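Excluded from the complex is one protein chain; the other protein chains are retained at their positions.
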Amino acid sequence: MLETMRTDILIIGSGGAGLFAALYAKKANPDLDITIAVKGLVGKSGCTRMVQGGYNVALNSDDSIERHFMDTIVGGKWLPHQDLAWALVNGAVKRIHELENEYGCFFDRNADGSLHQKAFAGQSFDRTVHKGDLTGIEIINRLSEQVWAQDINRLEEHRAVAFVPTKDGSGIAGVLLINMRAGSFRFVQAKTILLGAGGGPTMYRYHTPSGDKSCDGMTMGLRAGLKLRDMEMVQFHPTGILAGNDTRMTGTILEEGLRGSGGYLLNGERERFMFNYHSHGERATRDIVSRSMIEEVRAGRGTPGGGIYIRMAHLGPEKVAKQFKGMVKRCADCGFDLAGGDVEVLPTAHYMMGGIAFEPDCKTTLEGLYVAGEDSGGVHGANRLGGNGVANSTVFGGVAGEAMAKAITDGTDWREPDASVIEHEVGRCLKPFTGKPGDLNAIRETLVDLMWDKAGIIRDKSLLEDCIRELDALGEEHAVAGLADSTRAFNLTWHDWLNLESQILVSKSIAHAALAREDSRGAHYRADFPETGDLETTRYTTIELSDGDKLVTGSEPVEFTIVKPGESLIEGEAGAPPEIAPPPQAAE
Amino acid sequence: MSPVSYLLQRGTAMLMVPLIITHLAVIIMAVQGGLSAEEILSRTHGSMMWAGFYGLFVFAASIHAGIGMQTILREWTPLGRLASANIGHALIAILWVLGARAIYAVVWA
Amino acid sequence: MTSQERTFQVDIWRGDENGEYQPFEVPERENQTVLDVVTYIQRHLDPALAYRFACRVGVCGSCAMTVNGRPRWTCRTHVSRVVKNGKLTIAPLTNLPVIRDLVTDMTPFFEKWRDARGRFVAGDGPKNELAPVEPESNERAAASEAIECINCGVCYSACDVVSWRDDYLGPAALNRAWAAWNDVRDGDRTGILKAVSQGTGCHTCHTHQSCAEHCPVALNPTFSIAGLKRASLKAKLKGQLR
Partner (left out) sequence: MSISGLTRASRAHPGFVAALIHRLSGLALAIFLPLHFLMLGLALDEAAFSGAVAWSNQPLVKISEALMVSALAVHFAGGLRLLAVEFLGLTRAQGAWIAGCFAFGGGVGILFLMRAF
């Protein structure tokens, strides 16, 4: 059964990008019929909500957008699309004022009433606006309640499964969704569509994103013929909780401040090891710490759970319990004593810098389709600065909302869908109901191990080639795996099947892109090509799907439209923070 | 509950704080060794202070009870808002009438 | 599941409002939250079990369920803390319509959040500046105490008054309204008091404190509602609520 509906603007996702887009479009033209479709509940799924750190924005008179820009470019190892990064740092200033003055976010203040901005890794100025360490909840709650109060349609628990183009393929006509509650299909025709479903590298054994993430957006983009960029760039966070088998909590973050304030990382023999790898010890940058931890475990010196211990007790358990209240409580809830004991951790996949290539006005190459947030690629390059993620989704979400409303005002109309695509995609989604029950758990376990071991923090040619081969085999196994239960309404196992399908395809993209990049920079480390390579000739990788199922990689030179390697917008400085060990700092 | 009902409910409660303390004290004193009709009426007959005190008490307690009953009916029975309110108001009226009659009986009759 | 594994019994609600508990045997793990138990059942014992979750670390408030009679966030509830006589009983949140199994329809909860004017309304302040707000000021301190709600619905499910009359706005929405009312930047603070002074608003609360008792992030909505009662009463007496 296929229900159809029409709306002016369809927004997929309700994180920072989706909510901002809805509010912006409504403000631009209150007569527009706007619909948000989301896999969970509006404002309650996705990753913006999970932001702990904060929001980077240059507000202080001693700071500047040029400085924020340089930090972003240098942090991204000269790989970012410079016009996008420029749009980001400029837009952030506007957004933070809107979040405060239009939507009422409570950001932390200094004692004198001015906005507090904290230090965050990789930045030459303390510019991270925050609400304690729950900044994401504050932003998303304030935006959600604005959306709840407006005349904006909500399709909750509606999972987008395919972009439906026009017959001639020139533009997008609508989106095919599964109404998860009913288990039925719904085609939504819209004049303009925003993809803001988020990314989330959940195909790694240890990962931080929300459990509903499965890279559906990138998958739909690939299938619709869009080009993805920088897919090899997957950011890992050094300290994810290791809670054992069959735990959802495994992989979730213990914050950076624990190491910053003097926490120790210990191997299975309870010895500190970070100084064997880097002179900054535990306070080295995320990528170095992550790599060192993995090497220590690979050398057979891991904990019984296969990780590394983090220890805070030497700083005084009471002090730790007070200073890191949230983290200590989170550990206690899953049975660990962070303040007084050792807690097992391991690096955990955190964020995908790569995604669908797009322009500063959020347009993609498919007429009518816009993209914003983690589904998009090119803003952060090889590495994302902490605090630039939520800035990215909110800045471009707003840009997209405005652009979509304007396109409609300028006369964009509904396009006629290619009905054969709808039919084909419905068939693809229903395929598992016809097959013999397969072992989805085994497929998932294989996938997360494969990506962790062979396309993870340390990569090389042979690992990646193995990975691709095994992913292909896994894909074939998944394709024939059926479901044991034929109920379609709220059938999470069906959605597990669909999740795996997306995850496998995007995993392949990561592995192919990682194989294509023969250097090491930012989040991407090739043991067989450990050098960064020449910055002036920096190229970014691209990947697209051709002939339906063949991934084709390519590369394009980065255009240094604003600043070239070796230059800076700030006189006498490169723009990045000085290369010294960060001082011990209190958690904010 | 409407803010007016709330105000009346909490207002009468506050008003009754000293009244109840006094009433409890009177009860405890008076009950010593059992009660008799003469004993009660000798205290009350012709006493304007007594009439004023209990007049106020009846007035407040009736409102307080009526609103409370309305809330209980609304929450614990299938009765709707209007029916609960009507019963609550009726209770207030009944208590006023019976209370006034009681005061008249023990003070003037 | 190997035969050596220690298991425990978990009774799970199946169906919508009309349904029954279905028993499952789930293996014990050293670290195991209630959400992990539910996930285990869906992945290994009954693929059709419906439940809702997202962030898995107590941020999104999607996974609240009734566990052994109490509403809780399941992702942050360790089994060892709640298991009783070697048994767990898991049901959907009460006071909300049940969609299927452990999933409720939270729409009424969000509608009431809106009806309580649980949101910011921009004031006349300059749009290109950030209003100075002293963190120690009375109003900001009161707002800060109430603001960190994850809208999980646990308080709403625990609220006895909601269970007795489903038109009551409920603790979460009113708690948000209190934070909004204490926001000096807000452009229509009286509007909040009007919204919460309707017949089904803050004055309906009986101060049972079930909300405060169950809030997973230790907020005290009762306190917030009491604040609204006082503020709206004052406004009413001053004739501002017309």
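Going in written order, the chains are labelled A, B and C, and every chain counts its residues from 1.
Simple rule for what comes next: a residue touches a chain if its C-beta (ideal position, glycine included) is under 8 Å from a C-beta of that chain, and two chains touch if they have at least 3 such contacts.
Computed from a predicted model, the values in this text were never measured in an experiment.
Listed by label, the shown chains that the missing chain touches in the whole complex are B, C.
Across C:Gln9, C:Asn68 or C:Thr107, the single residue that touches the chain missing here is C:Asn68. For the chain left out of this panel, the touching residue among C:Gln32, C:Thr77, C:Asn151 or C:Ser210 is C:Ser210.
Considering the whole complex, the residue from C:Val10, C:Val37, C:Ala91 or C:Val133 that touches the absent chain is C:Ala91. Across the interface with the omitted chain, chain B contributes residues 10, 13-14, 16-17, 20, 23-24, 27-28, 31-38, 40-41, 58, 61-62, 65, 68-69, 72, 91, 94-95, 98-99, 101-106, 109.
Interface with the hidden chain, as seen from chain C, comprises residues 13, 17-21, 66, 68-71, 91-92, 94, 98, 157-158, 160, 206-210, 212-214, 220, 222-223, 226-227, 229-230.
The rule is simple: only the chains that are shown with their structure count from here on.
Centre-to-centre separation between chain A and chain C, using Cα means, comes to 27 Å. Centres computed as Cα averages put chain A at a distance of 66 Å from chain B. Chain centres here are Cα averages; for chain B and chain C they lie 39 Å apart. Residues of chain C in contact with at least two other chains: none.
Chain contacts: chain B has no residue touching two or more partner chains. Residues 1-7, 74-76, 81 of chain B are the ones that touch chain C when the two sit in their complex. Chain C meets chain B in the complex at residues 161, 164-165, 197-199, 203-204, 229, 232-233, 236-237, 241.
Looking at the complex, you find that chain A touches chain C at residues 40-46, 49-50, 59, 96-97, 100-104, 106, 108-115, 132, 134, 136-138, 141-142, 145-146, 148-149, 181, 210-212, 243-249, 252, 330, 333-336, 440-441, 483-485, 487, 489-493, 496.
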